[in-house]
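Take this structure, written in structure tokens, and hold onto it; I'll ask about it next.
Note that one protein chain is taken out, while the other chains of the complex remain in position.
Moving on to chain A:
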Amino acid sequence: MSDKKERIDIHEYLAEFDDIPGTRVFTAKRARQGYHLNQFAMSLMKAENRERFLADERAYLDEWQISEAAKQAVLNRDYNAMIDEGGNIYFLSKLFSTDKKSFQFAAGSMTGMTQEEYAEMMLKGGRSPQGQRSIKGGY
């Protein structure tokens, strides 16, 4: 009835994601690992939960089945560490929005640059893709 479908090998598809410098692609593996952390972040979409969280962050986090490392990452507002624990930036945006911080603040905090340096880099055209595309290929 129709042309034979070209299938993508899922293993090859996923393996390539590990070759991108400084990037964690939100794969099923990360989504599973970060399920409770991301659901915690979603809970901050309700004003009463935001108030309760800000009043006692540790107690609020202890209501969730989140690893201690992930809890520490949240308490420290260490977004790289949260992403290492399976967090996804759009879920975690509920956390930095609760802190009244912007996407630029959160993104900048993950680069090792100061906020001023990061903002300046963006004003100058952003981070060049040169050398940032592939670890193995170095291009």
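Please note the rule applied: contacts are C-beta pairs under 8 Å (C-beta built on N, C-alpha and C of every residue); 3 or more make two chains touch, one makes a residue touch a chain; residues count from 1.
As a working rule, contacts and distances are computed from a predicted model.
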item: Listed names "Thiosulfate oxidation carrier protein SoxY", "Amino acid ABC transporter ATP-binding protein (PAAT family)", "Protocatechuate 3,4-dioxygenase" or "Biotin transport system permease protein", matching UniProt entry of the absent chain; value: "Protocatechuate 3,4-dioxygenase"
item: Residue numbers in chain A that touch the chain omitted from display; value: 8, 13-14, 16-17, 20-28, 31, 34-35, 38-39, 41-42, 44-47, 50, 79-80, 83, 88-91, 93-98, 100, 102-104, 106-108, 110-112, 118, 121-123, 125-129, 132-134
